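Worksheet for the structure shown next.
Note that one protein chain is taken out, while the other chains of the complex remain in position.
For reference, chains read A and B in written order, and residue numbers begin at 1 within each chain.
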Amino acid sequence: MNHPASEPNPRLAGLDPEHLQTLLGLSRLVQFAAGEHVFREGDLARRLWLVQDGRVMLHTYVPGRGDVPIQTLGAGDVLGWSWLTAPHRWHFTATALSEARAREIDAAILHESSSADPAFGYAVVRALSGALVDRLQATRARLLDLYGEPDSIPRQTNPAAR
Amino acid sequence: MAPASDPMVPTRYRVGDRTTETHDSVTLTLVPVRAALPTFDPGQFMMLAVPGVGEVAISISGDPAAPELQHTVRAVGAVSRAIHDAPVGSALGVRGPFGTGWDLGSCAGRDVVIVAGGVGLAAVRSALLAILAGREAYRRVVLVVGARSPDEFLFRRELDAWGASGAIDLEITVDQPTGDWDGSVGFVTEPVGRLSLDPGRTTALLCGPEPMMRFAARVLIGNGVAAEDVRVSLERNMQCGIALCGHCQLGELLLCRDGPVVDYATAGPLLHVREL
Partner (left out) sequence: MEDIAHPETPGSDPAEGEAVLERRGLDRLIAVLRHDGYRVIGPTLDDNAIVLRELESGDRLPDGWGVTTAPGLYRVHRRDDAAVFGHSSGPQSWKQYLHPPRRQLWSTDGDGDFETPPDEEVAYAFLGVRGCDLAAIRVLRKVLCEGTPADGRTAALFSRLFIVAVDCTEPGGVCFCASMGTGPGAHGEYDLRLTERLGDGGPRYLVDVGTSRGADVLARVPHGTAASEEVERAAQAVCAAAEHMGRHMPDVDLRELLRTARDAEVWDDVASRCLTCGNCTMVCPTCFCTTVEDVTDLSGTHAERWQRWASCFEPEYSHLHGGDVRESGQSRYRQWISHKLGTWYDQFGSSGCVGCGRCIDWCPVGIDITEEAARLTGALPTIGPDPTEGSG
């Protein structure tokens, strides 16, 4: 569903204003109701979103555990990466936790515009890579289990120690 | 009777109240048996002793304006477990206050971004209470809190009240969701990265596991906050609290005297040297 843009557009860190305008020009504003799926695991992945406001939860189904939340995303986050690589199918399911608005970009249109204007394409890929790196580093930080009880975390012998 | 001026001799405080925070953390409210120790600045610590067991450095988590002394203790070793288990009415030995504080005075007129992870929230609670008591002195106040799971937030009811009051912007997030958690899931750096900051007028106070502080500092500095305006609360083995035992050294710093609160311009390079 489209609504006129009434909120400030989302930024994409590292993307200069001119290219951001171009990217937003390729996008359309969409809205999700609380509980509505943005995408489902296994479906073809053809879009990405820049979340403008609200919260979206990424989750997957684990037999015996039910729907396990993986990550929540909010204003300023990039949602949806599976369009980048084969088999171009969503890894997880994304569901809006609250009413949420986002700028939706069609991956095919993005590919087309990038081929036509490689400078734009390169700038967008760099900015998207930055967002991906931040997400990866934060995810790795969670793997460290930093808040866990010190004695319960298995110690790894430091290969550099004597 | 030991002279009050001997800095290695504790003062008796009785446990007046215990509040369970999580499965391994408790907040103790202590009252002096006789004389009280001097008032503290938020960010400072006391050396808490269970005679016969040992002594550890614990940040003061209570309100600096209150007459009682509060410490939130997580049981991670023999001494902290003994303090954690101390029943109401038992007496502990207390020395201090020691160390550098968050220096809230320098935050006046500025945005204050506080990032706390795990038990690190205890070390910033005293700062928050002081800020809330004098709220008009500061511009925007943001508190980002990370915990391992929903059951492991300290001061859960207080957090909810602070968020609901509108006095601060509150973001809480967990590493591992459980039960019917419908809040944020993600490492603390993610909500920090999403903040739209006025970096030239922002002071950040960080407390939590050292890697968490490094990662959060990196995000803030990457978004334009000066390293000098990012403060971290550091921890090392402490035996005396008065710059005499040598254990708490981090490079040239003696953390009981030059810390625990250190600005990131000073601390950053030291934290990146392995085994320093």
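Methods note: a residue touches a chain if its C-beta (ideal position, glycine included) is under 8 Å from a C-beta of that chain, and two chains touch if they have at least 3 such contacts.
Note that the structure is predicted; figures quoted are calculated from it, not measured.
Contact with the chain not shown here comes from a single listed residue; of B:136, B:180 or B:252, that residue is B:252.
Counting over the whole complex, chain B has residues 1-3, 5-10, 12, 33, 49, 51-55, 76-77, 90-91, 93, 235-237, 239-240, 242-247, 249, 251-252, 254, 257, 273-276 touching the chain that is not drawn.
Just so it is clear, only the chains that are shown with their structure count from here on.
Chain A and chain B have Cα centroids separated by 33 Å. Contact residues on chain B toward chain A in their complex (touch as defined above): 24, 76, 117-119, 146-148, 152, 173, 175-177, 181-187, 189-191, 193-194, 208-209, 211-212, 215, 219, 274. Those residues of chain A whose C-beta lies close enough to touch chain B in the complex are 55, 57, 68-77, 97, 134-135, 137-139, 141-142, 144-151, 160.
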